[in-house]
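Note that this complex is displayed minus one protein chain, with the remaining chains in position.
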Amino acid sequence: MTIHLSDLPESARSLLRDQTIELPSWAFGNSGTRFKVFPSPGTPRNAYEKIDDAAQVHRFTGITPRVSLHIPWDVVDDFSDLAEHARSQGITLGTINSNVFQDDDYKFGSLTNSDEAVRRKAIDAHLRCIDVMNATGSDTLKIWLGDGTNYPGQDSIAARQERLADSLSVIYENLAPHQRLLLEYKFFEPAFYHTDVPDWGTALAHVLALGDRAVVCLDTGHHAPGTNIEFIVVQLLRAGRLGAFDFNSRFYADDDLIVGSADPFQLFRIMHEIVSFGALAPTSGVNFMLDQCHNLEEKIPGEILSAMNVQEATAKALLVDRAALAKAQVEHDVLTANQVLMDAFSSDVRPLLGELREEQGLDPNPLAAYAASGYFARISVDRVGGQQASWGA
Amino acid sequence: MTIHLSDLPESARSLLRDQTIELPSWAFGNSGTRFKVFPSPGTPRNAYEKIDDAAQVHRFTGITPRVSLHIPWDVVDDFSDLAEHARSQGITLGTINSNVFQDDDYKFGSLTNSDEAVRRKAIDAHLRCIDVMNATGSDTLKIWLGDGTNYPGQDSIAARQERLADSLSVIYENLAPHQRLLLEYKFFEPAFYHTDVPDWGTALAHVLALGDRAVVCLDTGHHAPGTNIEFIVVQLLRAGRLGAFDFNSRFYADDDLIVGSADPFQLFRIMHEIVSFGALAPTSGVNFMLDQCHNLEEKIPGEILSAMNVQEATAKALLVDRAALAKAQVEHDVLTANQVLMDAFSSDVRPLLGELREEQGLDPNPLAAYAASGYFARISVDRVGGQQASWGA
Amino acid sequence: MTIHLSDLPESARSLLRDQTIELPSWAFGNSGTRFKVFPSPGTPRNAYEKIDDAAQVHRFTGITPRVSLHIPWDVVDDFSDLAEHARSQGITLGTINSNVFQDDDYKFGSLTNSDEAVRRKAIDAHLRCIDVMNATGSDTLKIWLGDGTNYPGQDSIAARQERLADSLSVIYENLAPHQRLLLEYKFFEPAFYHTDVPDWGTALAHVLALGDRAVVCLDTGHHAPGTNIEFIVVQLLRAGRLGAFDFNSRFYADDDLIVGSADPFQLFRIMHEIVSFGALAPTSGVNFMLDQCHNLEEKIPGEILSAMNVQEATAKALLVDRAALAKAQVEHDVLTANQVLMDAFSSDVRPLLGELREEQGLDPNPLAAYAASGYFARISVDRVGGQQASWGA
Partner (left out) sequence: MTIHLSDLPESARSLLRDQTIELPSWAFGNSGTRFKVFPSPGTPRNAYEKIDDAAQVHRFTGITPRVSLHIPWDVVDDFSDLAEHARSQGITLGTINSNVFQDDDYKFGSLTNSDEAVRRKAIDAHLRCIDVMNATGSDTLKIWLGDGTNYPGQDSIAARQERLADSLSVIYENLAPHQRLLLEYKFFEPAFYHTDVPDWGTALAHVLALGDRAVVCLDTGHHAPGTNIEFIVVQLLRAGRLGAFDFNSRFYADDDLIVGSADPFQLFRIMHEIVSFGALAPTSGVNFMLDQCHNLEEKIPGEILSAMNVQEATAKALLVDRAALAKAQVEHDVLTANQVLMDAFSSDVRPLLGELREEQGLDPNPLAAYAASGYFARISVDRVGGQQASWGA
């Protein structure tokens, strides 16, 4: 009953081999809740050290060759040097994330602010991100806004939409032809009464107004309870505007836990729709990224495990017997159709993925191999002194 | 401190006088939950008697001059005769609602069904609704689908979307140039795993693909917990596609309770956005309808109260000091802006509305006037025998 | 990597062999939503035929030797004859469920009604259930109330609690010393504003007031979104009052889908707490029941699959390396502790359970064996004519 790599058709094996997952630089820094950020040993103190850590994840999993930056958290003097450092570690710099929620000026909004000076400052912050993209070779600018209001009446919802549309268009116009804008939506937090881009419908409306190179980022933790996320995946794919995932897990709010840790079956269903739509291939334009915070657990193994979880869900999705599924669906045989799907989910694909890793010269067990590498002991000693990276730095 | 009609500017008074609310024929029939439909005396036995009851609501409130029909629940031999009957009672027939969820053939879907014969049957059911529109003079076809699946894998989400798009386009093409298609979305129920039009984003995507005369219906009970409904109102108004409301209240699911009974502040916020956007005027294209079930309470006073609740929320929205609000907003004076809004909400507009009714020759207290009319005692006696109208009839 | 039955310690194998799951008679009848009950061929027409179907589930799974009855849905002339019929089919009658939500008199409540005549009628309905228990040998009376209100102010929440407490005490006093009362809670539906036993805290307060033989029933679909159900399992076990589960799945409301079909990881976590607390053994007093509605899918295989899903979750829970888990927990090694749990969940226990079935003389694949048995074809022909069983009959 053990499933082997050879049990998959070559097309599926090829998709598994080509799959990549992008890591977030901030996952390697300290993080926490509004109540407390707990420090941990070995935490990086700058963008270079974050990249070193990200490279470890790729070294042991083989599927995380890119790392996203957050500006200004990851500002360095020379971004081309940082890009060169990444390459020297075997990875590249990926998506550039703007941050317009941690400056005092943005208390009442950034790209939506009725104060034109503040709004211009926020737009300019994005133009500087485009400069970083030009220096690093990144082709994607990701915009997640903390904008919104806390109280009914605080501001005009409609006027903020107009200002947002205008701000986005200015930014979009400054992108080079090979660069794209990725707009992320979020149901709540840090604003409580309304957020300015709360749902996929709003994000889609804005990117459609911008142009072909504007796409939507789906963060799996940014929905209301009970939302069918894989349905949204399908809708965005139908519209040709699913640009990326921010993968993570949540039990109630935007918990930013390890992807697959709260509801592995949901992750599988999402990957099933991706595979069904033919959107797994690197050419599909869908970037699979992580967006997580390791508040309590170790950060590097947390990222390794996350990448493995996405890989397992993908392998299970590739295991689905699609001919049998289609047949049961058309026959309205509800139980058989469901069981075809569940049969793939219930399978243990870990041996298969171990073989895939060995095929690539990797240890079949990335977590154990990382633990044995001594890397954590080394950084715990080396990284004493200086300021640990965290939210806001 | 009592607020009088004369305290409102003439423009606001005019909007209040012109406001209309459309009643649903099914609100006068028996309804219930999956567990039980409790009967009540005086319940109508056919579409004519439902119209008689709806006319009573208009007689005492003066703001409910139309009634929506549900096909086939309200099928009669001669719809022009039914329309004439309505006119003789002082009201007209409004939106035509299709029902493709109560025929055995629709067990696995209607407009989305992979069985082409069933899908064609569902399309044809809508063409018959258009026939009814032509006979009654109704200009709006409302489509709410019960379609969806109960289990992951049961059917292809994407294929169902394609079939839905095709079905809608056939229906749309059969509308006369003065008629419009109104597409309603619903988060869950009667399907549990996924519904085929679960959110405003999906509804908007479909109506945009159809054409200018396709618009979205927002049912206030059809969202996930915590959803900011007034934000969606703004988005649909911005897109020019807010066609109508189905007003009701809910505490958790699609409770279909009396509008304003669960969260009157939310209803006020919705009307505030409507007024802010200039969408209250009859020419705005937004139809304010009720969609409720009076499972336990008396049905005619339930509808009277519902219409009054919408009217009160509207009057409060018209009371908002918009100049003061705009000033506080631009100054980022959060508390003042919020208080300008709350000041209107905290006001008691019942005296003002009593004056409005008296101005129109109505009793200032519609509920008391209805109770004193003896109508209920009469129908309780007259409507013995026959089959009471209910879900499905 | 395939896991065999022999990989489990004998104590775990013994627990698996002794596990039983109780079936609900109503799962074999037609069911639906408030919108529509779709009929299906072969549906039983009375309690005898429901028992025949339940016996098929036991015949192929070997772990469902009991069936719960719902009174008055399953009323027969001679309950001892029904019990004898069950025994002749290899199963026994289990829990007796009262129904005080489908009589017109209960429109405004049953055990909580301020009308003493109605309240007495509802109490008497339970005393008749106790008569049924005495006739069938059932030792458990399960009470799920549809009582509640739809509108704020409709009734006094506090007064209803007092009446409920009094009603329950009268019923409890009428139980024989070997019989117990099982009180179920439900977050919402059929009442919308408040239900009289909405949560485990309320249920526990009532059973503590009654006495030692009053316990709580946890229906896995009866909680607010985001509720940690396994935490409640632990609390009720700590209090010594977890009497039973009503297993099913839900995506948003009380969907009554096949257990394990919406969130198999949640089901595993629940069984993990059961095993951790030593509450899996038949002597623990916790009855594992199903409470499901098969609206679209075939009913007998739906129940077979449900029983198998509980069994799989149990086997995985028994696979957890508890020594390793305890070590990682005490060391605050978050990732390792989590991975010990996930390692069991990610395992494929279907081969192990196939071996368990073969050991008991059963087919390793119950669904295929049932499909091959020809039973469905037989009942589809035999059960033509008569009235199919459904909600309310």
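The first chain written gets the first letter, and so on, giving A, B and C; residue counts start at 1 in each chain.
Everything that follows uses one rule, which is that a contact is a pair of C-beta atoms (placed from the backbone, for glycine too) under 8 Å apart; a residue touches a chain by one contact, two chains touch by 3 or more.
What you see is a predicted model; the values in this text were computed from it and never measured.
Trainee: Touching the hidden chain in the complete assembly: which of A:Asp74, A:Glu297, A:Asp348 or A:Asp363 does that?
Mentor: Looking across A:Asp74, A:Glu297, A:Asp348 or A:Asp363, the contact with the absent chain belongs to A:Glu297.
Trainee: Which listed residue (C:Thr2, C:Asn174, C:Gln235 or C:Ser390) would be found touching the missing chain in the intact complex?
Mentor: Reading the full complex, the residue touching the unseen chain is C:Gln235.
Trainee: Among C:Asp103, C:Asp166, C:Glu273 or C:Glu355, exactly one should touch the missing chain; which is it?
Mentor: If we include the chain that is not displayed, C:Glu273 is the one touching it.
Trainee: Counting contacts across the full complex, list the positions on subunit A that touch the omitted chain.
Mentor: 31-36, 38-39, 101-102, 104, 107-108, 146, 150-152, 154, 187-190, 192-193, 225, 250-253, 255, 257-258, 261-262, 295-297, 391-392
Trainee: Using the touch rule from the top, list residues of subunit B that touch the missing partner.
Mentor: The missing chain touches subunit B at positions 1-2, 225-226, 228, 251-252, 261-266, 296-298, 301-302, 305, 312, 334-335, 338-339, 342, 345-348, 350-351, 367.
Trainee: For review purposes, identify every residue of subunit C that touches the missing chain, sorted by number.
Mentor: 107-108, 114-115, 150-158, 161, 187-188, 193-194, 198-202, 204-205, 223-228, 230-232, 234-235, 237-239, 265, 269, 273, 276-277, 325-326, 328-330, 332, 334-335, 337-342
FYI, only the chains that are shown with their structure count from here on.
Trainee: Can you report the angle of the rotation that maps subunit B onto subunit C, using C-alpha atoms only, to the nearest 5 degrees?
Mentor: 180
Trainee: Measuring centre to centre with CA averages, how many angstrom lie between subunit A and subunit C?
Mentor: From the centre of subunit A to the centre of subunit C is 40 Å.
Trainee: Where in subunit A do residues touch at least two different other chains?
Mentor: Those would be 225-226, 228, 265, 334-335, 338-339, 342.
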